[in-house]
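Every protein chain except one is present and positioned as in the full complex.
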Amino acid sequence: MTGQPSILAANFPPSVDEFFPPSLAPWGGSNPWFTRITLMLWLATAAIIIFFLVAYRNPKMVPSKVQWIAESIYGFGRNGIATEMIGHEGLRFASYLTTLFVFILANNFFAILPFFQISPNSHYAFPLVLAVLSWILFNYIGIRKHGFFGYLKNALVPPAPWYILPLLIPIEFLSTFLIRPFSLSVRLFANMFAGHMLLLVFTLGGFAMISANLGFIPFSIVSWLLTIAITFLEFLVIILQAYVFTVLTASYVQGALAEEH
Amino acid sequence: MLLAAVNGSTAIIGYGLAAIGPGIGVGLVFSAYIQSTARQPESSRLTLPYVWIGFAVVEALALFGIAFGFIWAK
Partner (left out) sequence: MTGHSPSEPPRDENDRVPSTNQGMTALSYLIAGIAVWGFIGWLVDRWLGTGGIAAGIGAVLGAAGGVYLIVRRLGA
């Protein structure tokens, strides 16, 4: 064996093309819409729906195991996120926030699942839509509570003397209405993108080193051990990013509901 | 005669030098907060607003470094 390259079909170093897998179906042409990513999205949605439906098929006062797990997840979303951040009115949002948390977690989890190993959230479109949904939510809640001009006054006018206000209002506008959804989406996207890229670099680097020179096999083994370590780190990052997204959405809703300072 | 020359982007060298100060500064702010909380945990809530004020003033200089690197680059 002369250490031939292309043990894998992928090149090293990994490029952005890794994030655009080929179409799984004969249709789509040059812009395939049904790829592994779409399949993973559908699988995640189906898994969540089926799990919660099955868990609540025969609810009992003394819960069975599956029911207990489902109730724990919802309890975490309701007590740990909704009422903790928003207060008593948070109960209205508990189901949306829990669904958001479980959805992001299930999609992120594909990043370390064997055979899939890429998360749909590493395409910017998916976190962007979720962030836009959160943006619409907290703006709508604010407008419904305070009225349109009341909400704008509440959100845009800081407590400051009147002559400094023209300096401050564009800053507040950019910060509240533009940077919030942007930072929500980019935080989730960048974490998933970077995690996938790291795993790719360490895995493919191991193979590339072997195909360059057989004497590099110890380095390749270290590289693959590091891949395993980074997979565990990625697991932490997955849960943390889902939690941070949901907590920040809840905190923005709380800010929109807050009374005048 | 030319002894040495630097080609390429001097904005990036400027930014690298500009990032030293705020890096140390932010570290000092948070280290003070951590130490004061370790000495007297109930003061953590009282001193937290000053953490954000200090962080903002120091980080503003770091953000100037990034911004002026782009605005004033040749």
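The chains carry the letters A and B, assigned in the order they are written, with residues numbered from 1 in each.
We take it that contacts are C-beta pairs under 8 Å (C-beta built on N, C-alpha and C of every residue); 3 or more make two chains touch, one makes a residue touch a chain.
Source: prediction; values computed, not measured.
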Touched by the hidden chain, restricted to displayed chains: A, B
Contact partner of the left-out chain, one of A:F20, A:W68 or A:Y140: A:W68
Residue among A:L24, A:V129 or A:L168 that touches the chain left out of view: A:L168
Residues from chain A at the interface with the omitted partner, ascending: 63, 68, 71-72, 74-76, 79, 83-88, 90, 158-160, 164, 167-168, 170-172, 174-175, 178-180, 183, 244, 247-248, 251, 254
Residues of chain B in contact with the chain not shown: 44-46, 48-50, 52-53, 55-57, 59-60, 63-64, 67-68, 71-72
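Keep in mind that, in the parts below, only the chains that are shown with their structure count from here on.
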Whole-Å gap between the CA centroids of chain A and chain B: 29
